[in-house]
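Here's a slice of the assembly, chains where they normally sit.
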Amino acid sequence: MARVIVDVMLKPEILDPQGQAIARALPRLGFSGVAEVRQGKRFEIELDGPADEAAIADVRKMAETLLANTVIEDYSVRVEG
Amino acid sequence: MSERHSIAADSVQRAAETPDEQMPFAELGMKQDEYDRVKEILGRRPTGSELAIYSVMWSEHCSYKSSKVHLKQFATKAPKSEALLVGMGENAGVVDIGDGWAATFKIESHNHPSYVEPHQGAATGVGGIVRDIMSMGARPIAVMDSLRFGGADAVDTRRVLPGVVEGISHYGNCLGLPNIGGEVVFDPCYIGNPLVNALCVGLLRKDQIKLATAPGPGNQVVLFGASTGPDGIGGASVLASATFEDESHAKRPAVQVGDPFMEKLLIECCLELYAADVVVGIQDLGAAGVSCATTELAAKGTGGMRVDLNLVPLRDPSLRPEEILMSESQERMMAVVRPADVPAFMAICEKWDVPATVIGEVTDTGRLVMTWDGETIVDIPPGTAADEGPVYERPFHEPAGQAALNIDSPDRLDRPTDLRATLLQLLGSPNLASKEWVTSQYDRYVRSNTVLAQPADAGMLRISERWSSGGESEARANEPRSGRDHEHEAIDGAEPTTRGIALATDGNGRYARLDPYAGAQLALAEAYRNVAVTGAKPLAVTNCLNFGSPEDPEVMWQFAEAVRGLADACKILGVPVTGGNVSFYNQTGTTAIHPTPVVGVLGVIDDVAKRVRTGFVAEGLRVALLGETLEEFGGSEWAHVAHGHLGGLPPVADLEAEQALATVLVEAARRGLLEGSHDLSDGGLAIALAESCLARGVGATVTLGEDPFVELFSESAGRALVAVAPERFEEFAALCGDHEVPCHGLGVTGGTSLVVEGVLEVPVSELRDRHSAALPALFG
Amino acid sequence: MSAARVGIVTFPGTLDDQDAARAVHLVGAEAVPLWHADHDLKGVDAVFLPGGFSYGDYLRCGAISRFAPLMDELIPAARAGLPVLGTCNGFQILCEAHLLPGALTRNASLHYVCRDQRLRIEQADTPWTGAFAPGQEITLPIKHGEGRYVASADTLAALESGGQVVVRYLGDNPNGSLNDIAGISNEAGNVVGLMPHPEHAVEELVGAPSTDGVGFFTSILKKLVNT
């Protein structure tokens, strides 16, 4: 069993109202020094087998077609180690 | 991108010095003769920023250049209506609904964006129409959504529909606007071109209407709401004026993402600004963003405005002036404010956490002048961009196959012998099945004034006084929270009025395909009827005209016919068109969608306690069918579901009969004669009976004449089903007689089954299973 | 005049505040608006935290609102016994503020759901449910995307044995809530959180097809007038 992580974030040019709302709230909560917050998704994918090249390619395809909406989101895939 | 950069610093001075510089007008969707016209207006070549403004303002989407000559009929044929306070041409029409109250409502499309990114496309569609309503000075009080998708089992429908519904649900729910109705229709013709038409209705006091105008030199121009980012740059012209295939990937504009939270703040902020009387003119930022707001405000005011584009707050600091001018970033408004009121204006924005910036001022020069880095980059007469766009008399002719289509009558189709099976087949088909999978994702209760919502024929809202956008009660409800002296001030939960408004939207693309003139009339007739069956008197009309490419003469013929039909029908029914929206280019390659005029009707009821609920609400009521049933199967749901057939002619639209029917329904409701009602439409009497039983699980036993198939499944217009207490039936029948509305007693309500004597018997529970299972089975 | 004064909190993005004010008014109490940015409870006798999407429900429902200046006043007051009712987003805020145990998470269906829901009043001895009979079955609208109540096994056991489960869903559980929980109270019973919306079920003609919501407002009125 291996675990692969897929991070999905809105593309930089796409508005992230959620991240903005958090960033705006921070000073009121006494946190300063934060320039920007962006919020995305993190998927933990447990594989039945090892995270070999074929499996990673599969996860990448999964990310491309299902986990991320590539019209507005970028994704990255990595094996947790 | 690079081409834009190369013209970024283009100033008026430079334009004058380099008259021969090649400008990318074609890439921005502009034709050579349109470009020549701009040069003629300016007496020189346009700067890059000016070209950006003219290209978006003269796009089909903003200028209505192909539709204008036809839409004129809505004004020239308009019936006299004392109720109309603001007609077409403003952000939305306004109608007088009595007691000093006015309602403003409008329907608008967001079709292409919803195909590209269903969730955000549909969400921003709601956001846009809500801002239109706000800009009239009203508090938005409800939304509706009229949707068309490809085949229900098509793979892409599974991508588009859930996203669209989620987008509408999330945005509308977040704004606290009840969703009180709409439509969900499936037809393979919409694959690749789904239709997402959103309607918003708002309420205001008659004397508080706000207009998009910028009078008074010296008044300040304030941009408020979200900051400006690279959202949908070029969208207005590229996305709305070109087909998807033409659009190169590189040119595809970034998707606009909606922030419903910001919009909610904007709503409350605007209402407080109106109440404080610190707004002279206001305009929402829609498809053409800053270009549209500045040119339209300036054109309708004293005629001049000066704007420093460097002052526009940016989300992405690298944006160029052309991009700022074309950005479609959501949740922005522009107001004209007297200089002395600016501090009060800013304080209210700050209270609501809404960023606001003065970016310019009104002048009396008759010119819209914009600067960037100290240089003049725009200097134009604003009216030429806002109002004097090109107007096309596009050629049109009847489609080549139209006659053959009309000759291919459904008479040749095999008719069923097992009518029970046919009823269940239709009831479980995607177009007639319960839409609860969709509507349960919408908040229909918020604001606590919803009298009727799904599955009623029309949505109905009580007019509660606290909706006033500047009246005493609203002010008291909003202010105590901060700002002025509010020690111990209570929200007194202002007494609601008894008055109500009702709204319905309808449209049938198959009917319009067979005959666009009649199809548009039938859409109006159905919405009108849906309002009347609830007891409300139809008052005014909005419409969204969804068609293929206007450059195709056959599509243009459909459009011309539909507009002519709708305008003629409005005249006969005495309900004016107050506004609407045209969506062209809904086509893939040379294949256009069915012409799909969607019509919204708003009605008024003096006392919501007199409203009539949908269906059979109790046992032992007399059931009657109003109106005449002919043998009409062209474009019917039966022909579609049982045979996949589309041909012949749609039902006859007899508008005088429609009007008589509505008169009877409204008067009967006023006298309290109706216990329940339901209009007949798709699927005919069979479906109306089944839905009436499903409303509260009350069955019925009815008797039909000689040809039960025709009586059950024909789709003749101008009909409704009513349930009347036995002791009042005679009075009701007499009322029908007075207005020459045929009234056929069919039977009585009661029991746990729908029984058509000698024809079929189905337990209500079986009807329910069929009706409710279809959409969940498809969409999870 | 000694009318009971019920404070109604408005955060940015609150939606049901006016509805709640009207419901309070209908039973004859006084609705007092409370603004999130004020450090001021205006001396009210009880507080209603209405539903909506405060701060857009961004991050987590109620997560940002919990830090509002008004909450600095409300949290200690609630701990000291001030009756507080949070519905929907209000319930979520109470959980985020740790005035109530557990958390409200995404509906198991992953869809927002608006429907009329059968419920059972499990506890009639809170200030907000005193007008009901224990075990009484009622119908109220629900409308939320994140109403699935979760808590650790220990917390759940404590809620059940301590009589802190105030309202339970009947029939189909609409969101996958543990133990069909629709509403709970704190140990003292003065703080109650509910997913359903009593304020939308107080008038015959409008809103839900029931007026069962009235009981929550008459309960608090009775409680305040009698003490």
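Chains here go by letter, A, B and C, matching the order in which they are written, and residues are numbered from 1 within each.
As a working rule, a contact is a pair of C-beta atoms (placed from the backbone, for glycine too) under 8 Å apart; a residue touches a chain by one contact, two chains touch by 3 or more.
It should be emphasised that the depicted structure is a prediction, and the values quoted were computed from it without experimental measurement.
Enquirer: When only one copy of each protein chain is drawn, what copy numbers apply to the whole complex in this file?
Expert: A x2, B x1, C x1
As a convention for this text, only the chains that are shown with their structure count from here on.
Enquirer: I want to compare two interfaces, B-C and A-C. Which one has more contacting C-beta pairs?
Expert: B-C
Enquirer: Can you compute the centre-to-centre distance for chain A and chain C, using the mean CA position of each chain? Integer Å is fine.
Expert: Computed from C-alpha means, the inter-chain centre distance equals 34 Å.
Enquirer: Where in chain A do residues touch at least two different other chains?
Expert: Residue numbers touching two or more other chains: 17, 21.
Enquirer: Do you know which chain C residues sit against two or more other chains?
Expert: 55-56, 58
Enquirer: Please give the residue numbers of chain B that touch chain A in the complex, ascending.
Expert: 116-117, 120, 226, 229-231, 254-259, 261-262, 315-316, 329-330, 353
Enquirer: Can you list the residues on chain C that touch chain B in the complex?
Expert: Contacts found on chain C: 5, 8, 10, 12-13, 15-19, 21-26, 30-35, 37-38, 42, 52-53, 55-58, 111-115, 141, 143, 197, 199-200, 202-203, 205-208.
Enquirer: Where on chain A is chain C touching in the complex?
Expert: 17-18, 21-22, 25, 28-29, 39
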